[in-house]
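Structure first, then comments.
All protein chains of the complex are present and in place, except for one that has been dropped.
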Amino acid sequence: MSKKENRGRSQQPSRRQVLKYSAAAALATPFISRAWANTVEINMLAWYGHGEPDMVGAFEEANNVKFKPKYYAGGDNMLGLIAQSPPGTYDIILSDGEFVQQLNAAGYIEPLDAGDYPFDDMLYEDFTKFPGHWDGDTLYSMMLRFGHLGVSYNKNAISEEEAMSYSCFWKPEIKGKVGHFDWHLPSLGMMSLYNGNGAGLWDLDDAKWEKVQETTLSLRPQVGGFFDYGGTFNSLKNGEMQAMVGIGDWITGVLEKDGAPVASVVPKEGGIQWTESYCIGKGTEKADIVKKFIQYMLSPEGQVKSAQMAAYPGFCITKGGRALLNEVDPKEAKRTGQVDGMANDPITLIKEGRIHYRDIPVQQSLEDWNDFWSEYKNA
Amino acid sequence: MSGRDALTTWVLRFYVVLVFGFIFMPIVASVIFSFNSQRFPTVPLGSFTTEWYTAILNDPDIWEAARTSILVSLSTSVLATFIGFCTAYTDYRFKFRYKYGFLALALLPPTIPLIIMALAMLAWFAKIGISGQVWSIIAAHTVLTIPFAMAIIRLRLNEMDESLEAAAWNLGASEWRAVKEVIIPFAKPAIISSMCLTAAVSFDEFAVAWFVSGLNKTIPVVILEIVTGNIDPQVNAIGSFVFLVSMTLVVLAQILFMTKGKRRTVTP
Partner (left out) sequence: MGTKETEKKKRGFETFAVVWRVPLIAWQTVFFLGPLLFMVAMSFFVVKNYRMREAFEFVSWAKMLGRHTFWDAYGYTLLLAVCSTVIVSLIAFPAAYALAFKTSATVRRWAIFLLVVPFFTSYLVRIFSWYVVLAESGPVNSVLGFFGLGPFTMLNTMFGTMVGYATLTLPLVVILQTVSLANIDNRFIEAAHNLGCGAFRTIHAVIVPMAKTGLVIAALFCFILSFGDFVSPYYLGGSKPPTLAILIIDTTKSGQQWPRAAVVAVMMMLTLFTVAFSSIWYAYRKRGSR
């Protein structure tokens, strides 16, 4: 191209020429940069946002790779998507912590080498041996981030004191204004906590399970809708919904930054922790670069990206990540309590026993819960 | 015309305007939102911005999706129009046993909800081992658009004087030659319209593409992902952009159509 320009008849390229070339360049840039060198494509299966430029852009550029993401919502959805694709389709899988075991049982993921990852830098010892991530001494999944679910509410409709109990969802003033994130696990988990099941929230015998269903059904008249990810955002933001069951700061945090009067708290009955972990897909030929990416995401830089992720924020799991976050974005660190010594430090909440890791039902099958969920939606 | 009639006419015309207002409200609104600075548009609107357009133009995933979309819709339009033409011609020319069954095969797809087609096709493609490829979307979209191609071309053939083809035979032309020299030239405007329409239908189809596309996303699948995922006004920007492009194509086709075949213009 430069050759052509030099050959231009006049020394000064005419304005039209410049416009023409720059337009052509602008249009062609995405293609050129792609065709430039043999870019390695990495197929990623993840929750929405993990394959967006704000997360992977820098890594892509530095390593000449390109992520091709496929997004899902909810662990059941993830398992379905893997089952429908030929083996080896996904090189890297971002799984919810409680589903890693299922992935492993189905033989969808490769074992990892624990020595590759910063286990000595974890903020909390539980994270080094996270439930389900290890099979004996073999590591199968590397925890990346986590967050807490509790009462998410509109500050104009519910006071912070009221939000300290799940009972606020039954508040008469917000009839028809309570929304559900459309996935059974977090919502039913919260109902179980409200019933006082505490740490045994997933381990329900018939009587307790019956009771959870009853409690849930009693909330139905309050419910204004069931939303996917996008709908949850929108309906909280535009005030259609004043409270939302099944979510936490991962939704309201984004909205808060956008100026909406919403917040999330962990109520006195306890909250639920979501955990996201990276796995390497079985049969991938790109295990090395995927490993490098996971290492990158666990480095302080990657952890800060995760904490600031545009789609939804997650807490850092390493000390290094937290330290860097406090340095580069003290405001966000403070907003989310990721400052050592703060009362609502997520690690402190876990230590105090107020947080329960999200799990799959122990005595029922996921199907039972899901069947009840569709009945509930129909009620 | 009496005064009352004139009044009725005006009321009716006003009503038409209202109906069009309803139909165009979301389109106009989405264009407005695409220039609005707020991530979650509410009233009053935020400030003017071209941020969302910059974002999509700089996003290689969108370009990739656009390329896939163009490939899919062009291939679909050629395939569907070809098959539609064969089918329309068969219906026009021949009577045979099981003709109703044959026509049902062509015209049934629109009566089946997209979500069902999507489910069935993904399961089937996975079974025969061709799921998640660009051409699985093309295969699916061709099925969905054949009826449109067939209907447009069939309507055009209806207008043809039957003796024209017979005259060609009498002049010694073979059946093939007659099709080439008489039928295709006559049906040409319909063939062009059919290609435009099938391309457009394919370009906006998201349900089936979402299921069968695997990692090869088309533009509507990206839109669906943004709408179900992280709501983002990029959706409006993509929508407006796509709208602009496809409308340009339609208008171009329309102009070509009008200047070439002056005899008959669009329906009715």
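Observations on the model:
Letters A and B mark the chains in the order given here, with residues in each chain numbered from 1 onward.
The working rule: a residue touches a chain if its C-beta (ideal position, glycine included) is under 8 Å from a C-beta of that chain, and two chains touch if they have at least 3 such contacts.
Owing to the predicted nature of the structure, the values given are computational and were not obtained by experimental measurement.
Among the residues A:Thr89, A:Ser152, A:Thr216 or A:Ser235, only A:Ser235 touches the chain that is left out of the figure.
Note that of B:Leu114, B:Leu157 or B:Ala187, the residue touching the chain absent from this view is B:Leu114.
Within the whole complex, the absent chain has one touching residue among B:Ala66, B:Ala168, B:Ala187 or B:Ala200, and that is B:Ala200.
Residues 8-9, 12-13, 15-16, 19-20, 22-27, 29-30, 33, 41-43, 79, 82-83, 86-87, 89-90, 93-96, 102, 105-106, 108-117, 119-121, 123-125, 127-128, 139-140, 142-143, 146, 166, 175-176, 200-201, 204, 206-207, 220, 223-224, 227, 231, 235-236, 238-239, 242-243, 246-247, 250, 254, 265-268 are the ones on chain B that touch the missing chain. Residues of chain A in contact with the chain left out of this view: 73-74, 76-77, 79-80, 83, 102, 105-106, 176, 179, 182, 184, 223-228, 231, 234-235, 238-240, 366-367, 370-371, 374-375, 377-379.
One rule holds for everything that comes next: only the chains that are shown with their structure count from here on.
The centroid of the Cα atoms in chain A and the matching centroid in chain B are 36 Å apart. In the complex of the two chains, the chain A residues touching chain B come out as 26, 30-31, 33-34, 43, 48-49, 53, 66, 68, 70-71, 73, 84-86, 89, 228-231, 233-234, 237-238, 254-255, 258, 260, 310-312. Here chain B touches chain A in the complex through residues 38-40, 42, 57-60, 63-64, 122, 126, 129, 131-132, 214-215, 225-231, going by the rule given at the top.
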